[in-house]
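Every protein chain except one is present and positioned as in the full complex.
Chain lettering (A, B and C) follows the sequence in which the chains are written, and residue indices restart at 1 in each chain.
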Amino acid sequence: MALVLNDDEVMLADATRGLLDRAAPVSAFRALRDSGDALRYSPELLAALAENGLVAPNIAEEDGGVGMGAAAVAVIVEQAAHNLAAAPLISAAMAAELIGWLGSPGQREALLSAIMTGELVVACALEEAGRHNPAKVETSFDNKVLTGRKTAVIDGVGAGRMLVSAANSDRVGLYLVDPAVDGCIVEAIAAVDGRNLATVRLDGAPAEALGGDDADEAISAAIDLGRALLAAELLGLADHAFDMTVSYLKERKQFDRIIGTYQALQHRAARLYARLDLARSVVLKALRALDEKSDETSLLASLAKCVMTELARDVLVEAVQMHGGIGVTDEFDLGLYFKRVRVSGDLLGDDRFHAERLAQEKWGL
Amino acid sequence: MALVLNDDEVMLADATRGLLDRAAPVSAFRALRDSGDALRYSPELLAALAENGLVAPNIAEEDGGVGMGAAAVAVIVEQAAHNLAAAPLISAAMAAELIGWLGSPGQREALLSAIMTGELVVACALEEAGRHNPAKVETSFDNKVLTGRKTAVIDGVGAGRMLVSAANSDRVGLYLVDPAVDGCIVEAIAAVDGRNLATVRLDGAPAEALGGDDADEAISAAIDLGRALLAAELLGLADHAFDMTVSYLKERKQFDRIIGTYQALQHRAARLYARLDLARSVVLKALRALDEKSDETSLLASLAKCVMTELARDVLVEAVQMHGGIGVTDEFDLGLYFKRVRVSGDLLGDDRFHAERLAQEKWGL
Amino acid sequence: MSDSEAFRAETRVWLEANCPLGARNLPNAPENSVWGGRNPHWPSGDQKLWLERMAERGWTVPEWPKEFGGGGLDKHEAAVLAQEMARIGAHSPLASLGIWMLGPALLEFGTDKQKRKYLPDIAKGKVRWAQGYSEPGAGSDLAGVQTRGELVDGKWVVNGQKIWTTYGDKCDMIFALVRTEPDVPKHQGISFLLLDMDQDGITTRPIELINGDAHFCETFFDNAVTDQANIVGERGQGWTVAKFLLGHERAMIGQASGAGMGKPLEEVAKGTLGVDGLRAEPALRQEIVDNLLGSWVMQIAMERMRDQARAHAMNPHTPSVLKLTGTELNYARTELVGALNGIETLTMGDGDTRRWLSAPANCIAGGSNEIQLNILAKRALELPEQK
Partner (left out) sequence: MSDSEAFRAETRVWLEANCPLGARNLPNAPENSVWGGRNPHWPSGDQKLWLERMAERGWTVPEWPKEFGGGGLDKHEAAVLAQEMARIGAHSPLASLGIWMLGPALLEFGTDKQKRKYLPDIAKGKVRWAQGYSEPGAGSDLAGVQTRGELVDGKWVVNGQKIWTTYGDKCDMIFALVRTEPDVPKHQGISFLLLDMDQDGITTRPIELINGDAHFCETFFDNAVTDQANIVGERGQGWTVAKFLLGHERAMIGQASGAGMGKPLEEVAKGTLGVDGLRAEPALRQEIVDNLLGSWVMQIAMERMRDQARAHAMNPHTPSVLKLTGTELNYARTELVGALNGIETLTMGDGDTRRWLSAPANCIAGGSNEIQLNILAKRALELPEQK
C-alpha cells in the first residue's frame, strides 16, 4: 500500500482524536498520576475506547474482531499519545497478535473478545533484562509451571492474564498465566512517566501453553508490532511537543522580540521539522510492511523504533530548552511528555539497540 | 608545567611567524603546488628555518642541538600550518626523536646535526596500512636487508635517509636505509593536499640497525610526538580557517545584511570557538606531558589527535559552507586548508582510531 | 492481461531488442553521461544509438506530450518504463538541464510557439541548455539580479555576468534571469530570457573547483541579443518561473545526493577493512551505520514523496527537507569512504576522493542549506521574521 494515509485511516484518526479530546484530555492523565492510582490507566476510558472499536482492532474478523491492521492500531496509538491518554492499547494489540497467532480456538474465543471489549487486560511478559534483550529467556516452563522473572511488562499491574515467554527444553514457548495464582507476584515499577509497568516473579506458577513449544516466530512478530506501535506513540508525543514549542516560539517575547524571530532557534526548529517529516515516512513504511507481511518487516520495525526513539528524545530536549525555566516545572505539561518519551523509547529497544541490530542484520556489518 | 605558553614559547611563535610571513606566504605554497615539483617542499625555506634554529629544536644539547622540547616544536609547526609553509618539520622532529633515543654515538653524530641544518631529510617509515594501524609490521629485517612495503611516509620523496620499522624474529627494530640503494623504491603518493608523502618498496634493501632489536618504546614515543605535532598542525590550520571565516562573516552581505548578523551563523561560529578554546588546552596538555615524560603521555597524545582531527574537519566543513560558492573554488585559499586538514587528520590515526584506543586503554571499555 | 501488464510486456520486449549492450550496466559516473547538443560527445557508439532510439519513441521525456517530442505516457506507465529500464540496467539515454529544468518551465509557462520551437530539440538532445541564475557576489540572494536587459528595436540586449553556469562552455543556449525593469521592487523586475550562446556577445570562463573539475563557468554578457519573443512568462514575472524551477532543482539535488554515487557504503566497508577489521574500529563503524540509517530513511522518504505525488497529497516542504538531508548525508558518506579507502587514495586521481571534494558544493548549490532552513522556518513552521 502507498505511504499515504487512506481515507479510512484519516477518518479513524479524526474519530479517535474527537473521542480522546472529550474523554481524555491531558488534565485527566495528570489527575490520575497525582491520585497515585495503582492501575495507572482509566477503566472508564478503556471501556469508552472499546465501545468505539478502538481496542485491539487488529483482532481478525473470524475471531469476532474488526480485522484492521497494524496501521489502524498505530493511528489510534498515535492519537492517544498526543493526549497521554491512559489506556492499555499497545498491550492489547500485542496480546491480540500473540493469541490470534498461537491460540487454540478455545483460547481465542475465551480471550479475544474480552480484550476487544475492554473487560480483560492481557499483558505480554516477554522481557527479562532491564535493558532490552529479546534473546534472554531464562524463565522456564517445566512440569506445567513457570519459574523465572520477567520485567518491563506493559500494563502488567492489574492484568487479568499474562502471556509469558519461557524456555521449554531448548525451545521458547508462550504460556498463559493467571496472575492471581500462587507463585505469580506482580510488582509495579513506578515508572517516571506514570505508565503501568511491572515486574513479574514466577515461582512455580501454573500455566497453560499457547500453541506448541516453538513460539519464536509469533513472539518476534508481536515484538515487531510493539516496536512499530511504540514508534507511532513516539511520533505522536514528539509531534505534540514540537507543536507546543513552535506555538511558544510564536508567543514568547525576550528582549522585546518574539523568540521565534531568532534565526538560531528557527534553524533548530526547522531541522526538527525536517527529521519529523522523514520519520513519518519510516513509521508508516514499517506499518505497511507489517500489514503486507513483507520480508523486511522486522528490520523496518527496528528502523522505525530506532529513528523515533532518537528523534523524540532530541525533540523533547529541544522543546524543554526552548521553553526555558517553565519547561522544567512539573505544573507545565511538557515534562510529562519528556518523561513519557524516555520510557517509550527504552521499551522494546532504544535507538542504540536497533541501530546495532540493523548494522548486523540489514547490512551484514 | 602550567598549561599556559611561557614567555620563551610566545617569543618563539612570534619569531617563527615573522619569518614565515616573509619567506613562506600561502602564495608560495600555491606556486609550489602548481609547479608540480616532486619534492613538494622548498629547500630554500628549509634552509632559512634551519638557520633560525627552527628545524628539529628537540635535538638534545649534548647532540649539538637546541635542546628544546615537544612544545617548542609544536609552536613552530602550528605557525607553519597557518601559512601552509612547505617544509619537512614534523618528519625532522620525529627522526630526531628516534635517532636521539636509539642511535649510537656515531649515528647521532652523523645524522642529527645534518637534520638540524636542513642538509639531510630523514623520513620515518613506520606505517604499512593505508588506514593507520601501528600494530602492523610485516616488513622484515633478515640477513641485514629489509623486505616489505611502507606507506604514508611523510617527506619520503627525496629523503636522504629513511628510518624503517621492521620485524626481526619476533621483535620490532628500527633500521636506517639509504633510499638510493638498490632494493629501495620510493614512490610519491600524489596527496590532495600537496604534501610530500610516499610509499616505499623494500626488496632486500641493505640497512643498518639503530639500537638493539627492540625499538618498540622509541617508536611509540616518536609516534606520540608525531600525533601531538599533527594535532598542533591541525590547530593552526583550524584556527586559520576559522579566522578567515569570522572575517568573512563580518564583510559579506546577503539580502542587504552582513551575514555575521544572522544568529544561526553566529551560534554555529560560537560553538566552533568554544571547541577551539577547549581543544587548545588539550593540545598543550599533550605537549607538556611529552616534555615531562608523564605516564599518560601516550594517551594524551591520542586525545589531542582525536579532538583536533574531528574539530578541524568540522571547522573546515563549516568554513566552506559559510563562504558559499567561493569556498569550493580552487583559486580561493580555503580549499587548500580543507585538503590539508584531511590528510593531517588521517596521518597517524584519525579521530575514530584514537577514540577507540582511548576507550580501551584509558577507560578499559 | 490488464493494460498495465500489456504495456509492461511490450516495453520489456522493445527494451531488450533496442537497448544496446554498451548502454547497459554502466557505472553512474560523469564520463558515461550523454549530454547531446550541437557538437555532441558520444561516450560510445552504443550510447549514441540508444539515445536515437529512445528519442524516436519520445522516451527521453516519457511524460511530455507527444506533440513536443515526448512519449505521452501517464505517471504509471512512466514508472513501469523506469522499472523495466532498471531491470536490464539501461543507462539514462540523455542528461540534460533542458529536460530537468527548462522543459518543465516551458510546459508550465511557455507559449505554444515556444514549446514547439524548443521542446522537441531538448527531447532529442539536439540543443544543450545552460542555466544563468547566480551572479558573482549575490550568493543566496538569487533575486538580487544585476544583469540588465533592455528592449531595443524588438530585441533584448543583455549586459552583465552570471556564475556557476554548469558546463557553460559546452552549451548551445542559456535560460537566464535578467533585470528588465530596474525601477520596481527586486522580485518584480526580473524576466526569464532565452539566449543563443553562439554569439560574440556571450563568452564563458571555466572556474576550477577544489575537486579539480571545471564544469562550472562564469558567463559574460556584453551586448548579447535575443529576439523579443524569447521571454518565458510575462515581462517582469521571471521570478515566478525561477521559483518554480528552484523547487525542481532542490528535489533533484536532494534525491541525487541521497541516492549517492559509487559503491554502497557497506560494500566499501566490507571491501576495505572487512567486517572484522571494521569491528575493530567501532567509532568508524558507528558513523557508517548512522550514515546507512540516514540513507535508508531518505530512500523511504523519497518513496513516500512519489506516493504522495500520485495521490496529489505532496507535502510542499519535502523537497527542502530532502535537499538539506540528502546533501549532508552525501558529504558524510564521501568522507567515510575516504577513511575506509585509506591515505593512498587521497589523490586527485581517485574517483572517490573527487566525489568527496565535490560534495560540499551540493550543500551550497540550488539554494544553500541555510536557505532551505529559512524556507522551512518561514513556510512550514510559519515562524515570524524580525521586523
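The definition used in the following text is that a contact is a pair of C-beta atoms (placed from the backbone, for glycine too) under 8 Å apart; a residue touches a chain by one contact, two chains touch by 3 or more.
Note that the structure is a prediction, hence the values are computed from the model and not measured.
Asks: For the unseen chain, which displayed partners does it touch in the full complex?
Replies: Over the full assembly, the chain not pictured touches A, B, C.
Asks: Any idea which of B:V145, B:A205, B:C306 or B:A319 touches the chain not displayed?
Replies: Per the contact definition at the top, the residue touching the missing chain is B:C306.
Asks: In the complete complex, which positions of chain B touch the hidden chain?
Replies: Listed in rising order, the touching residues are 2-4, 246, 249-250, 257-258, 260-261, 263, 266-267, 269-271, 273-274, 277-282, 284-285, 303, 306-307, 355-356, 358-359, 362-365.
Asks: With the missing chain put back, which residues of chain A would touch it? List them for me.
Replies: Within chain A, the residues that touch the unshown chain are 129-131, 151-152, 189-193, 197, 199, 252, 254-255, 262, 264-265, 313, 317, 320-321, 324-325, 327-331, 335, 338-339, 342-343, 346-347, 350-353, 355-356, 359.
Asks: Could I get the residues of chain C that touch the absent chain, sorted low to high?
Replies: Residues in contact with the chain left out: 282-283, 285-286, 289, 386.
Note that in this section only the chains that are shown with their structure count from here on.
Asks: Starting from the mean Cα coordinates of chain A and chain C, work out the distance between those two points in Å.
Replies: From the centre of chain A to the centre of chain C is 42 Å.
Asks: What's the distance between the Cα centroids of chain B and chain C, rounded to whole Å?
Replies: One centre to the other, that is 41 Å.
Asks: Got the chain C residues that touch at least 2 other chains?
Replies: In chain C, 370, 373 touch at least two other chains.
Asks: Among the residues of chain A, which are close enough to touch at least two other chains?
Replies: 263, 266-267
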